[in-house]
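Excluded from the complex is one protein chain; the other protein chains are retained at their positions.
Coming up: subunit A.
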Amino acid sequence: MAGKVKWVTDMEKSVLINNFEKRGWVQVTENEDWNFYWMSVQTIRNVFSVETGYRLSDDQIVNHFPNHYELTRKDLMVKNIKRYRKELEKEGSPLAEKDESGKYLYLDFVPITYMLPADYNLFVEEFRKSPSSTWIMKPCGKAQGKGIFLINKLSQIKKWSRDSKTSSFVTQSTKEAYVISLYINNPLLIGGRKFDLRLYVLVSTYRPLRCYMYKLGFCRFCTVKYTPSTSELDNMFVHLTNVAIQKHGEDYNHIHGGKWTVSNLRLYLESTRGKEVTSRLFDEIHWIIVQSLKAVAVNASPSLTSSTANDRILKYNLINDTLNIAVPNGEIPDCKWNKSPPKEVLGNYEILYDEELAQGDGADRELRSRSGQSLGPKASRLRDAGRTVLTTWK
C-alpha cells in the first residue's frame, strides 16, 4: 500500500499549506518520521551544519540543497564563478575562450566585482582607471535590497580600507563583508524605467544537473523614471527594483505592484526590437542561469509572501508545479529516483537543462550551438522541449 507523503514546514504560508493539503498529504512534526520538509533558511542551516546537523534518510526530501548559500551570498557566488571560469580555462574548454582584449566570449556575465575589505587595494587600482564610473555596494549576506548603496567617490567607502585606522569596523566578520561591482548605468529601460527579472528555477538534481525554469516569471519595475544623473544616486527608488523597497515609494500601486510577466516583456521586445535580438536575449539569460548553477549551488528562499491577488495565484501554482516535479505522483520519496519526469507533470515549468539528455546528444553540441552554428531545425528554442527531447540552445 502506498503511504501518504508526510510533510512538515516551519513557514506559515498558505500557498504551501494549501498545496500540501490538496494532495491529501499528512502533516507531521519535525520530530516524527517525515518525507518532505519545506524549510526556512535558518532551519536548513541547522540541518546541514556540522554540529547540529543530521543525515537525511533515503525517503526524505528538503527544499534546499546543503550548499545553497554558495549562490545566495554574493561574495561566494562571485568566487564560484571566477573559480569556475579558471577551471574551464585550465581544462582548455572552448567555453572559456577569450577575445583579443582578454574578455571571456561566453562567460562574461558578471560585471567587475571585488570583495571588500579583502580586495580593497585591487578595487582602488581598478577605480582609478575610470574615476568617473559608478559602483554599487551590496552587503554579502542580505536580501530584499537591504543595505545597498551607490558610490562614485573613494571617500564614500573609506571605512572598508584595510589600513583605515579610524575604522571601528571589524574586517574579519563575514556579516559585514560587501561586494562592490561596476554599476551598469545604461540599463534597458521600458517606459523610461529600470526593471529586473524574477525567474523561478527548480533544481531537482545536481548530478546529473537537472533544472527547470518556470515559464511565468516576471519583471519588477521601478516606480520612478531612471536617470543616470549622479544627483539621484541616493534615490533608491530610481535604482533598485526590489518590491520591498518600491513598496514604500509614494507611487507604488497596490493593484499591480509594478510587475509584468516575462511574456509581456517578450511581446514588447519583439514588437519594438525584432525577433532575433529578443530570442538571443532569452537564450543568453538561460545560458547564464545554467552556467551559474554549474559553477555552484542553489539560491536560498524566494519570497513566498504575496503582494497582490495575482501574485498569490502565481505562487500557489508555482509551488503546485514544483511539488509535481519534485515528488512525482505523490509517492514517498526515494533517493534512487533518477528518471526525468514525463512532459505532462511539468506544468508551467520547462526544461532548462537536463545533463543526461544533453550528454546523450554529445557534449560538443553545446559549444557549437553557442558559437551560433546552426544545428538544423531540431535545435530550436526551449519551446520545442515538448516535441523533441532537445535541451540545448540553438
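What we mean here is this: a contact is a pair of C-beta atoms (placed from the backbone, for glycine too) under 8 Å apart; a residue touches a chain by one contact, two chains touch by 3 or more; residues count from 1.
The rule is short, and it goes like this: contacts and distances are computed from a predicted model.
From the set "TAF10 factor", "Neuronal-specific septin-3", "Isocitrate dehydrogenase [NAD] subunit, mitochondrial" or "TBC1 domain family member 19", the protein name that UniProt assigns to the chain left out of the figure is "TBC1 domain family member 19".
Shown as candidates are A:24, A:92, A:131 or A:191; the residue that touches the absent chain is A:191. Of the candidate positions A:260, A:316 or A:353, contact with the unshown chain belongs to A:260.
Listed by residue number, the positions of subunit A touching the unshown chain are 190-193, 221, 224-225, 251, 253, 255-256, 258-260, 263-264, 267-268, 270-272, 274-275, 278, 310, 377, 383-384, 386-387.
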